[in-house]
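A protein chain is absent from this complex, but the other protein chains hold their places.
Showing chain A:
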Amino acid sequence: MQTVTAKLDLEVSRIIKAPRDRVWNAWADPERLAQWWIPRPLTCRVVSLDVQPGGAFVTEMSEDGGPFVPHLSACFLDVRPKERIVYTNALTGGWRPATNGFVTAIITLADHPDGTHYRAQALHKSRADREKHEELGFHDGWGTVVAQLAELVEAKT
């Protein structure tokens, strides 16, 4: 259904030597998810894992036992138990548009002779959109710095 664009999207894939049920549980059970979702030494708190279309997917992280800060706020778009999870950070729970979303993730689980074929695809904003954004930011950043540098040089001469 979706189109994957090499310069925009990415896909990671693993053959996990465990049954699909087990991989699904690692994803869909908050206690399990919290154990691998964020790299150590950060700790993860799963605030919401409402695994159904429109459900909120919210995680927080803490460093060195400090306060928990936002990590991900997303909305599940499609869920087929033990097969597929689709979520995006372009929306928050209940389909509400988010401010700064940029990715839709498609997680797919399939049976494999050695266990489970796990696939995660990340679809990012359109290239044109991103380049426009970057160009603006780039011109802002680079243009401003160079202009300031030029002013500095100007003032000295």
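The working rule: contacts are C-beta pairs under 8 Å (C-beta built on N, C-alpha and C of every residue); 3 or more make two chains touch, one makes a residue touch a chain; residues count from 1.
Rule of thumb we're sticking to: contacts and distances are computed from a predicted model.
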item	value
Choices "SSS family solute:Na+ symporter", "DNA-binding transcriptional regulator, ArsR family", "Multicomponent Na+:H+ antiporter subunit B" or "Dihydroorotate dehydrogenase" - which one is the UniProt name of the chain not shown	"DNA-binding transcriptional regulator, ArsR family"
Listed residues A:Ala28, A:Met61 or A:Ala122, member touching the removed chain	A:Ala122
Absent-chain interface as seen on chain A, which is shown	7-8, 10, 12-14, 16-18, 22-23, 26-27, 32, 35-37, 39, 103, 118, 120, 122, 124, 127, 130-131, 134-135, 138-139, 141-147, 149-150, 153-154
